[in-house]
Every structure is written in C-alpha cells, then in structure tokens.
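The other protein chains are all here in position, but one chain of the complex has been omitted.
Order of writing sets the chain letters: A, B and C. Residues in each chain are counted from 1.
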Amino acid sequence: MEVAARPKDSIKNRIVDILSNNAILFLMLLLVSVVAILYPRFLTLANFNNILNQISVIGCLACGMTFVLLIGCIDLSVGSMMSLIGIMAVTVANGGREWLAIILPILAAGAIGLIKGGIIAGVNGRLGESFITTYGAQSVLAALALIIQGGLFMMVTATGIFTRIGKGANPAYVFFALIVICQFILTKTSFGRKLLFVGSNPKAARLSGVNIKFYFLMAFMMCGLISGIAGVLLPSRVMSANPTAGTNYELEAIAACVVGGVSMKGGSGSFVNTLIGVIVIGVLSNSMNLLGLSSYPQMIVKGFVIALAFALDVVNKRRQMQRG
Amino acid sequence: FAVASAEAPAARKVFFTNAFFTAPFCAPLNAQAMATAAENNIELTIVDGQADASVQLDQIKTAIDQGYDGIIYFPADAAGSITIVNTLNESGIAYAIIDSKVDASVAETIPVFAGPDNVEMGRVAGRACVEQIGENAKVVCLMGSAGTDPATNRQKGFEEIISQYPGIEILAAQNVDGWDPAIAMSIMQDYITRFGDEIEFLFTHDDGIFQGAQQAIAAAGLTGKIKAVSTGANNVGVAAIKSGELYGSVLHSAKEEGQLGVEAVIAVMDGEIKNGDQEWFKCMSPLVTLENVAEWEGWGW
Amino acid sequence: MQEHILSMRGITKAFGSTVALDNVDLNVRAGEIHALLGENGAGKSTLMKILNGVYAADKGEILINGVPTVFRNIREAMAGGISFVFQELNLVLSLSTLENAFLGRLKSDSRGIIDWKSMTAEFNGFMKSIDFEMDPGRLVSELSIAEKQMVEIARALMLDSKIIVMDEPTATLSSEEIHKLFNIIRILKNKGITIIYISHRLEEIFQICDRLTVLRDGKNICTLDVAETTKPYLIEQMVGRSMDYEFPEREAHPIGEPVLDVKNLFTPGFLQGINFTLYRGEILGIAGLVGSGRSEIARAVFGADKIEKGDFWVDGKKVSIRSTMNAKALSIGLVPEDRKDEGSSIELSVMKNITITNLDKVSRGIVLNRRKEVREAKRMVQELGVKTPSIHHRLDQLSGGNQQKVVLAKWLYNDADILILDEPTRGIDVGAKYEIYLLIYEMVKRGKSVIMISSELPEIFALSDRIMVMYEGCLQTCVENHEGLKPEDIMGFALG
Partner (left out) sequence: MKRADISRLVKDNIIIIALALPVILLTMTASGFMTVSNIKNIFIQISLYGIVAFAMTISIIGGEFDLSVSSLLGVVTILFTDIAKRVNVPVAILVCVSAGIVVGLINGFMVSKLKINAFVATLAMMLMLKGFALTYTNGRPINFPNPALNAFGNGDFLGMPNITLFFLGAFLITWYVLRNTKFGRNVYAAGGNLVVAKMVGINVDFYKTMLFVILGFATSVAGVLMAMRLSSGNTLFGGDLTMSVVAGVVIGGTSLSGGRGSAVKTFWGMLFIGVLFNGLQRLAVQANWQDVIKGSILIVVVSVDAILAQKIPLSQITTGRKRKEQISALPRDV
C-alpha cells in the first residue's frame, strides 16, 4: 500500500484548520469575550451557575432526543411529555411521597416512550412515520396533561428532596451525568454500536442479524426516560408545574442537537455534539439577555447564529475536500 | 318522561371559543362558565381557539351554521377580531365578547364586553410601586406573552403612572413567551447578573411569572430586597403575599370573568342588550396585599 | 500515430494521505474500445471521476480532440459528449424504469411538458435491439440488481455520446446478458463511438477491447494492444507478480452429514417448491440467469424475506427461520448481493462494519473491548487484503472492490457454520479473488458449509462440489461437479 506523505502544513494553514474545525466553539468564544467586556459580571461564578441551571432541562431533553435522531427518527412529543410528567411529579410530591415523585414519573415516561417506540418499530417506520406518530402523541399527551389536573397551575408545596434536585447546580450535574452515561453507552457498548448501525443503514443492520425493532424501541424508550428526568427537574427548578410548560421545547431540543452536529439522517453524531449544541444555545441566550436584547431581536440573532455556525462548518468541510 | 321534559323550557345552546383554552388562567374560567351556564339551564360547548383568529373564525362559522343560540367569543387578538365581529353581526346571532377587547374599528358594533380593564390594572400596580419604593428607584418588568391584549395594556397602564415620576427608571422589560414561569426564571436570573442589586422593584404581568422569577430572586438571596407587585391575585399570588415574597397583586378573577361572560350572553339572548350597546361587564381589579388578603382569597383560583 | 480523442496527462489526485493517482496518463484513440485495468483501489474509478468532474485533479490536464478541457460537473461532461455507467448503481428507486432510463434528459416539448410516448417507444426499441425484456413501467426498486444494471447501461447507451465510459458494467450480469451487451457494444463501435471499458473479468477484455491501459497503485504500468498480449501477462502487470492460475486447485475435502435441509420452499409469487440439502464441508454452487431466483433462495434461507411456506432442518433438527436473527442464531450468514444498500453502512468505518456481525466476540458483557476490536478488524482487513488507509476510514472512501471485501470480511469474521455468498466476488480483482477462493476452501476444510451464488460460471465450476441450476423460480437440477460436466450442460438447464 502506497501512502505518500503530505508536505507539512504551514503554520498559517494549521491555525485556519483549528479555527474552522471548531467554528461553533470559536464563534461562542468570540461572543463570550464581547459580552464579558461589556458586562464584566458575565464571567462570574454566579452567572456560570445560572447558565448551567438554565441549560440543564433543555439539555436533558436534547440528550434524549439524540437517541431518537441517531436512529434516524424524530420525537415531537418530548415537550408535552415533559408537561405531563411535571404535573404527575408535582401531584405525587405534594402528596408527601417525594422519592416516589421522582421515580414514578420517570418510569411512566419510559413506558410512554416504549409505546411510541413500539408503534414506530411495529410499522417499520423512520423519519416520516415518527414525525406523524409523535406529532399525534404530542397532541394526546398535551391534552392529558391538561385533563389530569383540570388545566390548573400547580405550586410545589413539598419541601424535601424533590425540591432540592432542581436547585443551584444540581440539574447541571444530572445533565452532565446523563451525557457521560449516554456517551459511554453509545461509544463503548455493543448496544450503542448496534444502535448507531441501525440508524445509519437499517437494511444492512437487519441483514447483519441485528434485531432492528428492538433498537427502535430502545431509542424511544431512552428518549422517554430522559425526557421524564427533564420533566421532574423542571418543576423542581421552578417550584411549579404548568400543563403547558413544555410547549415548543421539542424544537429547541432538536435545534440544540443539530447545531452541535448530530445528523438528522441518523447514524451520525454523538452526545458530545449534543453537549456542545446545548451549551452554545444556552450561552447565546444568556449573553443576549445580559446585553439587554429584548426577546424579538434575540430570535433574529439566534437564527442568524445557527445559520452562520452551519455555513462555517460547511465551508470548512469544503476546504478539506479540496485539499483532499 | 316526555311530558316532564315538555314542562321545563328546552335548554339553550351556547358556543364558547376560548382563544387561550389551555392557559392555566382559563381552567377556572371555563369551569365557572360551565357552572353558571348550568345554573341558567344553558348547554355550553367550549372549544380551543388555539390563539389563532383564523381558527376562531372557522369555529364561529361552523357554530353559526349549526344553529347555536348564543356565542361567547374570547378573541385571540384585537386586530384579528374585525372579520369575526362582522361575521357575528351579519349572522344576527346573540354574542358576547370576553376577556380581551376587539379592534377599535368594530368596537362600536358589539353588544357587550365582559372582562377586566387591563390598563386600569396596570395603573393600580404602578401606584403600588410608587407607594412601595418612593419616587426614586430602579424597576424591571416581566411582561406577558408578546402581542396579547393584557401584556400590552397592563404595561401601558403601569408606564402611564411611572412616567409621572422621573426618578423611577425602568431598567429592562421583557416579554415572557407563553407566560412560562421557567422562562421568567431564566430572564430574572440574567437580570440579576446584569444589574446585581440595583434592582429595587419587579413588576410581573402574572402570578405564575412572578413565581418563576421569585425562584431566581430567592436563589440570589434577594428575597425581600426586591419589592414586587404582580397581577392575578390567584392562589399562587396569594401564597406569595402571605409568605411576604410578594407585596401585592392586582386581582383578575378568572371565576368572575367566566360568570360575567355567561351572564352577558344571556342578557343578549334575552334581548336586554342589543348589538351596538357596548356594555362593559367589568371585572374588579383591587390590589390584594397582606392587609386585605383574607377578603379576596378565593376570588382568584 | 492515430489521433487521440481523449488524452489525460499527468493526472495526480490525493485523498488526504492516500495518493489515488500519481502522474497517470491515459490516451484513447477515436473509435476504439479501450480497457482500463488494475487491482482494486488502483485508481480506475477515480481517474474516470476526474474526467467527468466529480473530483478535481490536483495536477494534470485533460485534452479532448487535442483541446484542453475541464468539466466542472457531470452535466458539462454529458454536454461535452461523454456518458457514464458508474461502478455503483445510480438509480432512483422510487421512479419507474423508463424514467430512470431517461433520467436527467427527459424528453419534453418546449414548455417542459413530458412526452411519455416517444420515450416509451425509444426505450422499447432499444431494449428490443439488445433483446432484453423489460417493462418500462416497473418501479426500479422492484428490479433485481442485474435488471437495475441493465437500466443503467441503457441510460448511457441511449445517450448517443462520442465517448462512453463503462465502469464494471458486467459485474452483476450473467453470461447471457453479457453476450447481449457485447453485441450492442460492437454496434456502437461500428458507429465510431469510443468506449472506455473497466472490468475485472479478463476474458471480456479479449473479447471486445482493442487496447488497454493498466494501472497499479495509482501509477501507469503499461498501455498495450490487446492482440499482442496474453492473460497471464496481463495478470502479472496488474498484480505485480505472476499468477499461474486464476483458481486454486480443487482439493479433495471430506463431505459430511447434512447441515441444512430445505423442503418445499415457496415465496409469495416466486419460488416454486424448492428442495435441497447442504452437507458439512460442501460448497454448493447455484447457477442461473438473471432473475431466476437465486438471490431469492438465499434471502429466504437467511430469514430476510417473508416466505409463503417451507421447512428448514439445521443439523437434523427442524427449525423455524422467521428473521435474520433466527438465522444468525443458527449460525447462518449471508453476504448480500447489493453491498451498498444491504451489505454495509457506507457512512461508518471499516471496523464498525466488520465487527457488527459479532460484537459479543469483542466485548465483555456489553462493554466493548476496543483493543480487541481493533485487533480483530485489523486481522480481517489483513486476511482479505482490504486496501484502506486505516480501519477507521469510512467505507465510502474505499474503492468498490475493497468495499466488497469488507462486506465479505464482516461475515467471515462472524465465522458462521453455513455461509451463503451472493455474488461474493463482484467487482473484485483477479488477485484478490484468488485469495478469497483460498479462504472459502479454508472454511470448508474446517467443516463449514458454503452456498455460493455467482453469475460467473467458471467460478461456480472451479469451486463447487455440486451445482444447482435455477430457472424462473424453479430448481431445474442439482448435479455433482465432475470432470465431464460442461458449461453448456448447465446453460441448457438455465435456459429452461
């Protein structure tokens, strides 16, 4: 096998390489420095904590969503799932059983995920089927969340463990732990490997003797379980549950995954990508709030940054292509 | 059996399109409307207007086609109500508007509006603010969902009062999408980072928003240092008032509004009010504080 | 000196650290059939993709009729009078055969409204001229791989180009179709059209080509007149060493008790009551024409398709094979004929593709042992001579033949007792084929059994212990492969 060595890259080339390989991160660093100059308080521990606290719920959702995206599907119902789980959790917690209020709703969420996965696996569905099925599930779950408590806003009156898991940096610990565990599952276990293979080419996976239905089922169950965790964290963080709390969270979760580099076609991406995406979007929102941008122009900037991050990424890939 | 039902007058059927059906505020409103309707021998159907004037127009057209006796219309937004009000007027059906006002161009044609005076509510909050912090202070506001009637008008009333005191500065004001406490919490966290302990006063358009913001305030150890006035005075607000986290909240009773809405449409169906009368069944908007909380508890939800 | 209609000079192209082409020249005379030969990964496809603008060359120039030309994309190349049959099938599965045949140049009037009638007429006319029956309205997803290949060929040939590039057009065809294809190629040649022909089937070169160019490891080796050369010499030029035989000598190996019994196998609308037995240590060849149902048997036995009825016995025990998992648990393996769609995931690395069939082997519990996985993957890559910069490269960065080797490696790695190979050597060069044959022998000597489906009769003859012949979904015959058996006998059965 002939492998010719390439001439050593010039320093300038290498710098451009590093920059363009990590376009999103550098974009973020730039933003951070600008904000930090304008608002020195930005770089304080307290704000750092705030950011962690703010991204963790959406981060958990994105983490669950990653499983589903990796297998080439999409789940539009995680937001309403979160609403429903929040209501359940607070109902149980206010009844005094706080541990149960943490565990039971998460298991319920896993079960709901199993049902969704069961349908998708049963019909051999992928993106299209999961889109519609979970869009339907979104409407059912949101309605159930409203029906259960008569559509009321619920305060958390519990005072024990349930209220502590959402305080300070705790949700962030949960989020980071999830990322580490999921990344381990994905890259270091045969389960994760097969999941990735199924996502990348289900036909080939089937002909390799992989039980592809099982992996569709599991991807949705993991997504359910993890959005259940988000559903418990949210009321614990805000100390109230709202039957419409999760509205539109699903799009934000997907955006975070995709900005970080998880592919919507399945089979490509990792939880590290998700982590990056969540942090980028979280820091962006935080800095815009600090800059005093009202929520309207914030949307414009957010959209622009997402597009820009991707454009840079693509330019980078093209450069690499040209140089072989 | 048939004889018995012949004696009682047949129930009248009323259709209610609620633009914000799923909002927590509307849960008690819907429930009270159902109750009042039942008391008055009315069969009430409530549908979700999905915050969209176009959806509501379709619903109302179908309802007119179905031959309902009366319609209660909770507009998603003022501008979008023009066609709907015209449609209602043309059909000759009895109807009442609740909660949010219709567009000025058709306001003169409506028979009755049942709802709060949002501008006045803002004014009440503004006065409470001045009362609390004096004529020199720094304020932040967390407003309701962008573009909605309450968010626009409550802020308008509030600023009307505040603007009379040049010493009071509004540091920042931001809409809270979907009146979501979680979003309110994040915004408040960032306000605290940005302004530190400069913030002396917080005005929120809803007790739920306040409740979210309060978590950020508590986490920063600023409870009590930031005085706050909210709107709603529902259970959430009342609890916060009692615990001292919230100075006061301007009442907006969902129950009262639900009841007034049904009473209003009955009045129109009975012919007591005609199109163009522009009656206003106004909801009360007192400021609920620790002093009078006992009196008003339970009016919210 | 004849005029060169196309000359590529000093072409160099590197992908990352892999130098695919190093200062390569290719001179093609007008009206000739010019063969491009070389091992897997020698750079043939890459050279052609530089010609049509899919890749840009790092260095070098292209002259067409003596005029320097650079096509930036395929559209320009097609407009410039060059058409292509690519190595990988390029069909839109959700469209009809007709539309695929006219893909990219649908006939329409000036307003863009399609003229279905004249396209159908042209297509039917063309198919008739090569004597190949094909319904223009069928969805391409319903065609067998060989039929797909014919659509692909039809598309290029109907284009009326000055130069036609064919990258392994016959890899999936059986001798019947190849015969028909050659007829039409000769007709085209008589019309003065120039053809660049890439193939690993050397006998074809001698049948139709005029001159040839050999590449090895991205470098020019030689350009010759076909008439002046011999097969062994060619092989030596390609592989870099001499090879006496294309096939290893058949060694006697012990054949044991039945391991797989298939009784009364019916598939919906196709297979009609197939019965056969496979013995331990046996190589059972299946021959037949395109679409005769060979792949169908393979897929049914592997549980990949739903069957109507049929019983299976493995090692004398009655078993039910409902899914690929069942089959795998019974230690059956299948190397499917369509490597791109069903055999592999081209976006994943070589290693991930290889180990997927048996992750348990490289993991403790469910946790993967990375060191072991790398070791195993490297071993397989070594054994099959897969040419790849590393086992962590994505599969789509490998040459076609090397991708095929990875698909083979995947099932050899799993070490199944019964291995079904559907066109296993498709697109693999002579040298590597030899290695693969040795591996197959190795397997049966270790007591494994192999079912081998192939459109290359010589291959079937050289390897099989017994040969089954299929015709239109029916099993025609099953004969011992002895000295006296002649290809004509088999063809007789295959033609019905």
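Here is the rule we use: a contact is a pair of C-beta atoms (placed from the backbone, for glycine too) under 8 Å apart; a residue touches a chain by one contact, two chains touch by 3 or more.
Please read these numbers as outputs of a predicted model, since none were measured by experiment.
With respect to the full assembly, the chain omitted from this view is in touch with A, B, C. The chain that is not drawn here is touched, among residues A:Gly96, A:Gly168 or A:Pro297, by A:Pro297. Annotation: of A:Leu233, A:Ala255, A:Leu275 or A:Leu290, A:Ala255 touches the absent chain (contact as defined above).
Checked against the full complex, the candidates B:Gln66, B:Asn136, B:Ser163 or B:Gln278 give a single residue touching the omitted chain, namely B:Gln66.
Although one chain is not drawn, the whole complex shows that of C:Met8, C:Ala57, C:Met78 or C:Val314 it is C:Met78 that touches it.
Residues of chain B in touch with the missing chain: 18, 21, 45-48, 50-54, 57-59, 61-63, 65-67, 76-84, 86-87, 103-106, 146-147, 151-152, 175. What chain C contributes to its contact with the hidden chain is residues 54, 73-75, 77-79, 84, 86, 90-96, 98-99, 103-106, 108, 111-114, 116, 119-120, 123, 133, 135-139, 141-142, 155, 267-270, 291, 293, 305-306, 472-473. The set of chain A residues touching the chain not shown comprises 76, 119, 122-129, 131-133, 135-144, 146-147, 151, 251, 254-255, 258-259, 263-264, 295-304, 306-307, 310-311, 314-315, 317-318.
By our rule, only the chains that are shown with their structure count from here on.
Taken pairwise by the contact criterion, the protein chains link up end to end in a single open path, with no chain closing the loop. Distance between chain A and chain C, defined via averaged C-alpha coordinates, is recorded as 42 Å. We define each chain's centre as the mean of its Cα atoms; on that basis chain A and chain B are separated by 34 Å.
Averaged C-alpha coordinates put the centre of chain B at 71 Å from the centre of chain C. Residue numbers of chain A whose C-beta contacts span two or more other chains: none are found.
Counting partner chains per residue, chain B has no residue touching two or more of them. Remark: chain A residues 1-6, 188-191, 193-194, 196-197, 200-201, 203-211, 267-268, 322, 324 touch chain C in the complex.
Against chain A, in their complex, chain B makes its touches with residues 22-24, 26-28, 30-31, 146, 172-175, 177-178, 180-182, 185-187, 189-191, 193-194, 196, 208, 211-212, 215, 219-220, 234-236, 239, 301.
For chain A in complex with chain B, the residues that touch the partner chain are 39, 41-42, 44, 46-47, 50, 53-54, 57, 142, 146, 150-153, 155, 167-168, 234, 237-240, 242-245, 247-248, 285-286, 289-290, 292, 294-296.
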